[in-house]
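What you see is the complex with one protein chain gone and the rest in place.
Chains here go by letter, A and B, matching the order in which they are written, and residues are numbered from 1 within each.
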Amino acid sequence: MAFYRPARYQKPLVIVLLLALLVLPPALDAWGQAFYIGFATRVLIFALAASSLNLVLGFGGMFSLGHAAFFGAGAYVAAICMDNGISDALLALPLAMTVAGLLALVVGAISLRTRGVYFIMITLAFAQMTYYLFVSARVLGGDDGLPLAGRMTLGGLSLSSDGALFYSALGCLALVMTFLGRLAGARFGRTIQAIRDNEARMEALGYPVFRYRLVCFVLGGALAGLAGALLANLTGLASPNLLQWTQSGTLLVMVIIGGVGYLYGGVIGALVLLCLEEVLAGFTLHWHIGLGLLLIAIVLFAPRGVAALFGKSDG
Amino acid sequence: MAEALLEVRGLSRRFAAVDALKEVDFSVDAGEVHALIGPNGAGKTTFIHHVSGALQPDSGSVHFAGRDVTRLSMHQRVAAGMARSYQITNVFLGLSVLDNVALAVQGRPDAGGSFRFWQPVSSEQWLFDEARTYLDQVGLSARVETVAGNLAHGEQRALELAMALATKPQLLLLDEPMAGTGQEESGRMVELIDHLARHVTILLVEHDMDAVFRLADRISVLVDGRLIATGDPEAVRADPEVRRAYLGDDL
Partner (left out) sequence: MTQLVLEQALNGLQFGLMLFLLAAGLTLVFGIMDCINLAHGSLYMVGAYFVAAAAQAADSFWIGLGAGVAGAAVLGLVLELSLFRQLYRRDHLSQVLATFGLILIANEAVRMIWGAQPLLLNPPEALSGPVEIGNFFYPAYRLVIIAFGLGVAGLLYLVVARSRVGMWVRAGAANREMTEALGVNVQGLFTAVFVFGAALCALAGGLLGPLLAVQIGMGESVLILAFVVIIIGGIGSIRGALVGSLIVGTVDTLGRALLPTLLRAALPADAAATLGPALASILIYLLMAAILFFRPQGLFPARA
């Protein structure tokens, strides 16, 4: 494989998309579909979460089945902050990122000493441990999770309106994607991609491979924590279900559908999966079957993911 | 008298029930080309693995530039000034030739590390300029934009060499650089190594005897994991134990 290189039409496409998103809430309002602003926010948040996994999996080559642990941790930090009087997102969001990042540091420091399927399993194990710890803690709401007393404020601005939260999520996503885009072309991006492709050679070129992998893993975890905190605001609840391995699986599916290692793979995957859920659920109660069949079809017929179908080349 | 840049003392390693290396005492002086030869299975590549840090010995030590590096990992030894090329070509097949060498330059300690998240690498012209100089040295200037996977075998060996050079090593470990090259390619490779030898100390593992006798200042012979001879080429050529080990092969 080669270094990620954006397709020529990517920049204009992204700008168009961004503009469209900026006018989405008022447009939905005008069409009497204001309900969908919440759905759109959900898509933005999962796009962020999936992109954080794409950094770890697609660019870093680390097949982690425990990413949900950081996602859920972020949500819980947000809820705990609200409970303890920290209702300013400018404080709470960085805090969520820090805690999730620290958790990723611990998990990564141990897990990254293993390889292949063992790495998959040990990340899974850590995610399960996190789940059980959170679910057993009565002070954190146990099975029911920890509700948020309300939505946070961004500086002085309240996020209780759906529109405000949408724009905050959009802002976060835009910032993160800009950062990831620069990262991909910078020394760090090249380094982790090269490590993904040929770890032994990088070691032989003098790169401290473990260190770079760990930093990548921690970054991914922190960004997942950001997404989790935003989700807690959206749903009003930090649920232990966010920590389950099936949640990790969902994020994984998003990244794979969207295109592993393509910058917008996570965004596309989240959009496709969540929209599919909405559409299919409208048709039948048993839409999960359709989704399952689709996943299998993708594996059999479009293994490089949806992004590859659109011919985004990687050289 | 030249000091030993690399010194190996009493290196031993067992794999299951086999003694791969037995009490090997070996040294490479600064500025020389020291060739390591021996029949197939003698343990030459295993030895290189131990010098470069890919493997750890059961007993014995490795000293480089006066330091005991036995416990250091591979990337730490590379940072200290050791570089190696591989017997089986191990370049980044999906990247261009230029990107391959640029990665090597980027990895040098004096390049400032790769924890940079914002500035695009494409703007760091000096990385690519320097990469081109190494590619010039190995004769690949015409192929800088080619994807490494599309190179001819001999060209890939040259790329290997360029990447090793880009780390600006004090000691270059060359593991069978002639492997798989034809007559003409190997001739060029010999000239290349000869030229490089003026600037860098070389430990050369090779089967190609013509190349060895053209290039080496000293030759050591490894048989069944034991070092049985060390000395200048003529002395080694005449050594009866060496002749016996090669069972009458043309020395």
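Here is the rule we go by: a residue touches a chain if its C-beta (ideal position, glycine included) is under 8 Å from a C-beta of that chain, and two chains touch if they have at least 3 such contacts.
Note that this is a predicted model, so its numbers are computed, not measured.
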Visible chains in contact with the missing one: A
Touching residue (missing chain; options A:Leu91, A:Ala137, A:Ala200 or A:Val279): A:Ala137
Absent-chain interface as seen on chain A, which is shown: 63, 65, 110, 113-115, 117-118, 120-122, 124-126, 128-129, 132-133, 135-139, 245-246, 249, 252-253, 256-257, 260, 286, 288-289, 291-296, 298-300, 303
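Here is the rule we go by: only the chains that are shown with their structure count from here on.
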Averaged-CA centre spacing for the pair chain B and chain A, given as whole angstrom: 43
Residues of chain A defined as touching chain B within the complex: 1-3, 179, 182-183, 185-191, 194, 197-198, 200-209, 212, 215, 315
Chain A partner contacts - residues on chain B that touch it in the complex: 52, 73-75, 78-79, 83-84, 86, 90-92, 94-95, 99, 103-104, 106-109, 113-122, 147, 163, 167
